[in-house]
Each structure stands twice: as C-alpha cells, then as structure tokens.
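Presenting subunit A:
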Amino acid sequence: MSTLHTVNKSPFTNGSLLSCLKHCRPGDAILLIEDGVYGALKGSTVADAVCENLADVRLFLLGGDVRARGIEDEKILSQARTVEYDGYVDLVVEHDRTQSWL
Partner candidate 1 sequence: MAYQINGHAVEHDEEGYITTLADWSKELAEAIAETENINMTDEHWAVVNFLRDYYEEYQIAPAVRVLIKAIKKEMGPEKGNNKYMYELFPYGPAKQACKIAGLPKPTGCV
Partner candidate 2 sequence: MSEVKKFLYVNRKAPYGTIYALESLEVVLIGAAFDQDVSLAFLDDGVFQLTRNQNTETIGVKNFSPTFRALGDYDVTKLYVERESLAERGLSESDLQEITYEDEDDDWAEKPSIRIVSRAEMADIMADQDVVLSF
C-alpha cells in the first residue's frame, strides 16, 4: 500500500512540500508539478530538507513544467527523476491513492 503525493506550489512561498515530506511513508513517491518543481533545485534552502526525507521515498519531476521554467538538468537534485505525462499516469496507476498537497 503506497501513496503518490503531488506538490504544485513553490517551497519558497508555501509549506506544502515540507509538510508532504513529513507525512510520507516508505514506498511512497513524490511528484513535483507546476511551481512545485522548484523544490528540486540543488543548493536551495529546502534542498537539505528534501534530501533528508527521501529515504525510501522516490522523487519525480514533471518534465514539461521543468522545461517551461528553464531549469537546467545540472540545477536539479540528482535523486530526482523526470517523467512526462505518460509517466505521471503510470505513477498514479502504480500507487493505491494519490494525495495532492495544495
């Protein structure tokens, strides 16, 4: 039993990503979408918090939202994997439920 968490807000204006990280359980996945993708920036003030909480939790980014914001690959945390819309659908199917952190 696992959950796909989606986060669509920047962690620099909103606590959703941090709250999400604190409520994840092993086996869960987090998918950052829209402004949520800023949460995967290397060297940011939240990067440590993200990495510390990623034990047994996978981190994904929605590619279209990353490209739209001009975020280059080398700026993204190495733990994060990029998926496209079909990968988003696969993630939804893989997990028992989806929880949006608004």
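By definition in this document, contacts are C-beta pairs under 8 Å (C-beta built on N, C-alpha and C of every residue); 3 or more make two chains touch, one makes a residue touch a chain; residues count from 1.
On the choice of candidates, all candidates are chains of the complex that A comes from, given by their letters.
Keep in mind the model is a prediction, meaning the values are calculated, not measured.
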*Could you work out which candidate touches subunit A in the complex, given the options 1 or 2?*
2
_Of all residues in subunit A, those that touch candidate 2 in their complex_ = 1-3, 15-16, 19, 22-25, 97-102
